[in-house]
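Got a structure here, written out as structure tokens. Questions coming.
Note that this complex is displayed minus one protein chain, with the remaining chains in position.
So, chain A:
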Amino acid sequence: MATYNYVEPTNSNLVCCICRAPFVDPVTTQACSHTFCRGCISEALEHSLQCPVDRLPLTPEDLTSAGPLIRSLVDELLVSCPNNDCPHVCQRDLLQGHLDACEFLIVDCPEQSCHQMVVRKDAVNGACIHSAVICSECYAEVAMSEYEAHSSTCPDSACSCEHCATEISKSTIELHGETCERAPVVCTHAPNGCSWKGERRLRDGHISSCPYEAIKGFFIIHKDTTAALKEENALLQAKIDALQGHLRATTRDLQVAKAALGPWYTNAVNRTEAGLPIHHPPRSRAPTSASLNPATSPQPPLPGPRASISTLGSDAPNPAPASVTPTHVNATPGPSNTSHDWRAHSSRPSPNISHNWDPSSLTARSIARDVVAPIDLGTSLEGSLHGLRESMVTLSTTVDSVGRRSEIALTNETVRLNEEVMSVRAHLHGLRMQVHAIMMDRNTQVTGRVDEGGGITEGAWIPTRFSQVPGQPQIPLSITKL
């Protein structure tokens, strides 16, 4: 038996606890008086011979039909027809009678050769609805069952234009809408501000009097101009962007340079007033930047350091003889040699200085010395550098003269020391001789007193000679004796 579709909620007392639906052919157990559908409890007993509710032993024989009260209660429940589309609702016990006559019951197609199913109401005229029919509009083959649906959407079916009431086919209605004389349109100058609206056939008449038509030429020119200006604007915008980027890069460079310049930065800016960048290529400032940053700006440094070296070189011979004192010059083997040495000395370190220039260390060092002029922050970096370079020249000259002076002093001292060593050596020789003489005397005394008289004189002589040893003035005597 088919399951029922109950249209309203059922009293829970009439629901079978196995299938959870109102009882169908209810039966009740004799022992425990539980009620189930006959189908449900039979199936349950096949699995286990006990009451599903309280597990009391139960056999199919223990089941009796439920009372007429329960049966009539469940038979009165309203159900809807199970066939699709059938709206019929009736009491459950009357459903079978309805199903026998239900127009929506699925039956075989009346056409014997057709094996499809059909609802009963379509089968009554005896014709097979599955056979194809020809659409009277588009001449397509359509199944009879789908004919109604097709006719409402057939592209060739006629319909009327909503504006001019002409009969046209559905598929061409859109095309017609673009040319329909009575379709509402706007003026062709609507984009320029004309507010005219009306049927298409009246538009030509309007255009002849449309105020915008008279200045049509202006609109075209205006449009072109606007377009050109827009383009130009975009171009300029791009340029501005590029320049802004450039400016940012430049500003960054300037910041770096500023940081590198340190305390000189403000002076340089003040001095050049216009805020000219410090490392501007032309002018004599080139060497400054070159010595500051030789790696990042390779072009200017080449003439820079070379120029500074050449000036140093040319300056070198002049102050050298002047600063070196004449006495020292006399002391050294040759003055020409000195100046040559000095130049070789000074020209070697100077390029190093100009290349590995460290402002902070240099500042600290030069300030510490009295010889070098103190750094004047009032001048430009160039001036400071120039001053430093001059100080450097003076310094190297001074160092050189000091060296030379100490060398002469050393030589003098060495000569004196030499003389002294010579004299000491002579003393030593005298002493050696005297010791030798003493030894000889003793020898003669020990070996045999051949000559008593001579021996006595010799013995008397010894003390005097011993007493004479520490005395310095006697030394030339012993020497002469030897």
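To be clear about the criterion, a contact is a pair of C-beta atoms (placed from the backbone, for glycine too) under 8 Å apart; a residue touches a chain by one contact, two chains touch by 3 or more; residues count from 1.
Keep this in mind: contacts and distances are computed from a predicted model.
Between the listed names "Cytokine receptor-like factor 1", "Ubiquitin-conjugating enzyme", "NADH-ubiquinone oxidoreductase chain 6" or "Snf7 family", the UniProt record for the complex's undisplayed chain reads "Ubiquitin-conjugating enzyme".
Of the candidate positions A:L105, A:C210 or A:L261, contact with the unshown chain belongs to A:L105. Across the entire complex, the residue among A:A44, A:L202, A:I215 or A:I438 in touch with the chain not shown is A:A44. Annotation for chain A: contacts to the undisplayed chain at residues 1-3, 17-21, 24-25, 37-40, 42-44, 46-48, 52-53, 55, 105-108, 115-117.
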